[in-house]
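A single protein chain has been omitted from the complex, and every remaining protein chain is retained in its original position.
Chain lettering (A and B) follows the sequence in which the chains are written, and residue indices restart at 1 in each chain.
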Amino acid sequence: MTEKFQFDSKLKKNLFIAMGLGLVGLVLAFVLYPHNSHSRFWTNILVNSYYFTGIGIFGLFFVAAHQLGYGGWIVLVRRVIMSMSGFVFVGAPLLLLIALLTWGNVHNIYDHWLHVIKHPESLPESMTTKAVFFNLTFWTARIAVYAILWMLFARIITKYFGNITDKRSYKISKLIAAMWIVVFAVSESFVSWDMIMSIDPHWYSTLFGWYNFASYGCGALSFAILLTIYLKSKGYLAQVNENHIHDLGVFLFGFSIFWTYLWFSQYMLQWYANIPEDTMYWVKRAGTGFHTSMFVSLAINFVLPLLVIIKRGAKRNFKTISFVSVMIIIGHHIDFCNMVMYEPNVISTGHGEHGHHALNSNEATALYAENTEAVKEPAAATEHAATDAVTAKPEVKAAESAHVEAHGHEHGSTAKSYAGFGLVEILIFIGFTGVFLYMFFNELSKHPLVNEQDPYFKESQRHHI
Amino acid sequence: MSNKFLIGMWDHEEVFLHAAKHLTHDGVEIHETLTPFPVHGLEHALGYRETRLHTAGFLYGITGTTMALLLMGWIMSVNYPIVFGGKPFFALPSFIPITFELTVLFSAVGMVLTYCTRNKLFPGYVPRIYDPRTTDDRFAFVFDIEGKSEADVAKLRTICESNGAVEIKTKEFKEGDGL
Partner (left out) sequence: MHAYESDYREPLIGPSVKSYTQITDELVRPTEGVPPLSWWILFSIMGMGTLFFLFCLGWTIWFGIGTWGLNKTVNWAWDITNFVWWIGIGHAGTLISAILLLFRQRFRTGINRAAEAMTIFAVICAGVFPLLHTGRQWLDFFIFPYPNTRGPLWVNFNSPLLWDVFAISTYFTVSLLFWYSGLMPDFATIRDRSKSKTRKFIYNIASFGWQGTAKQWQRFESLSLVLAGLATPLVLSVHTIVSFDFATSVIPGWHTTIFPPYFVAGAIFSGFAMVETLMLIVRKLFKLEDYITVNHIESMNKIIVLTGSIVGIAYITELFIAWYSGYLYEQHAFYNRALGKYWWAYAIMMSCNVITPQAYWFKKVRRNLLVTFVLSIFVNIGMWFERFVIIVTSLADDFLPSSWAYFSPTWVDIGIYVGSMCLFMTLFLLFARTFPVIAIAEVKSIFRTSSAVAKAERAKEAGSSSGGYVGSYQVGILDKDAKN
């Protein structure tokens, strides 16, 4: 029996409706927020491509890790988890497109460093490293390499892992798994620095790659749970039972805690040490309404799984676990918006019609100013503002962070942020979910759902916890 | 307290598990079930209720969380408010590590104490050893035969035999043997 998934037209129609909504969202974002070269439009594309691509490659990582770690239970749901990588063939090119469009100044996402590296003469000595790292050709080439590697491994793994039948293919699958884990570990860290952390080139956090990895994990496991339950409801995967969902739920729980652990480690260390370069990142977000979204994402991504799916029964109840999964997918989307949206959507008022070009040159100076300042003297005022803004009452915070903004952008100009989480974000997210699911089902329908020849098939069948 | 027991012993856990299902199904009253290691699914076969130990652990944990936050909050912002490193008095991020540790500590210690109490485990407790091999390689059912007729005992023996017991014996304790 080689059961295959039938991608029927009704499902396709629903997904096309979702994509249509996304298209509406994109048009709205483009028309309604023309500031900063339509930054709201572009940042949304970046957030979604990045998030869903991450989910896809995490799926590959997850099956590879199980292959190396003798995880036998996964065999029945392996095809579902692997097929999430279908989106990589849309997402990775989109990320590359964003990188390429940087060349033509079509969007302003990376303007903060872009402008600086175009004028290396304005750089202080301590900033030359950034000019090397953000050499536009080198940077684009890196992203191209990740995109190619991901697509390559997505092809290899989805093709190979479903056909393990004997000792030889089993051994080769382990080899592929080991190779992919190395590729994944390196490319995943780098892409998080290249595409997300670099949006604010002053700020750096060594655990940022890990943090993104944990986010992918939460998203991917949530989707795996939802899709498995969906397929079961359609009569597929009859042998998958609540034990498999339970195990995925355990992983989801674990990854949610792991994510929180990393969030806390990053936040607490920067809050505690109170160095301006570090705290600016948080202060900026706190000052522009992202404070709320930070707590919303913590509530969804930490408190919810902690309270709800810690119980055995909850992980085995399809309704409960589905609800939590949906929430976590949304929660991590909000978190990525939190990381990406702020910088490009800030507009410096007081420069009139010059718009974002004025902002660019301004920020270039700011980059210089902030850094030399940070090195030469403790920048007492900023530091003070930074501490207070994180801890003080909301109204104080708003005032203080406005002060910080002004300080950062010099000349006493005030900054206004168009970043937000509104209708367009929701519509675009729905649209990308549609594309993600379309690519998933498309990939899923190509292969048999379960490989019954797999050496661990029987273990997975009898899986009981 | 009864002192006379019939002990049926098995040497293979899967046969034993089978026997457990049969005996429970037939409504045979089992005084005690002894195994050298946890047999997967035995508690279901015997119809035991889920243990609520983990719920207790959760409650102990919450107590720890509350205690830690209350204690630190009171000390740092009421009883002894001193500014450290420019941090607010109630510096929540600073309190998280200890809160977490105390949650785990309370939960673990509380659970182990509950576990020992419920399982009657404490140093010096002298249990009744029905057969020393039940901690080695024998799986055993102990039946209370105090005051039971010969016929009943014989019936129990047949049940054990037909379910694959490899050894059946009786054992009598003196009053005060064990507890």
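Here, a contact is a pair of C-beta atoms (placed from the backbone, for glycine too) under 8 Å apart; a residue touches a chain by one contact, two chains touch by 3 or more.
Everything quoted here is computed from the prediction, not taken from an experiment.
Undergrad: Which candidate, B:28, B:71 or B:153, sits in contact with the chain we can't see?
TA: Hidden-chain contact among the options goes to B:71.
Undergrad: Which of A:16, A:103, A:138 or A:204 touches the chain that is not shown?
TA: The missing chain is touched by A:204.
Undergrad: Which of A:270, A:293 or A:338 sits in contact with the chain that's absent?
TA: Here the residue in touch with the unshown chain is A:270.
Undergrad: Contact with the hidden chain only, please: which subunit A residues?
TA: 68-70, 72, 126-130, 133, 167, 170-171, 178, 182, 185-186, 189, 193, 204-210, 250, 257, 261-262, 265-266, 268-270, 272-275, 277, 371, 374-375, 455-456, 458-459, 462, 465
Undergrad: Touching the absent chain: which residues on subunit B qualify?
TA: Residues of subunit B in contact with the hidden chain: 13-14, 32-40, 42-43, 46, 48, 51, 53-54, 57, 61, 71-72, 75-76, 79-80, 84-85, 87, 91, 94-95, 97-98, 100-102, 104-105, 107-109, 111-112, 115-116, 118-129, 132-137.
Keep in mind that, in the parts below, only the chains that are shown with their structure count from here on.
Undergrad: Mind checking the centre-to-centre distance between subunit A and subunit B? Centres are C-alpha means, answer in whole Å.
TA: 45
Undergrad: Using the touch definition from the top, list the residues of subunit B that touch subunit A in their complex.
TA: Of all residues in subunit B, those touching subunit A are 58, 85-88, 91, 93-94, 96.
Undergrad: So in the complex, the part of subunit A that touches subunit B is made up of which residues?
TA: Residues in contact with subunit B: 264, 267-268, 271-272, 274, 310, 387, 391-392.
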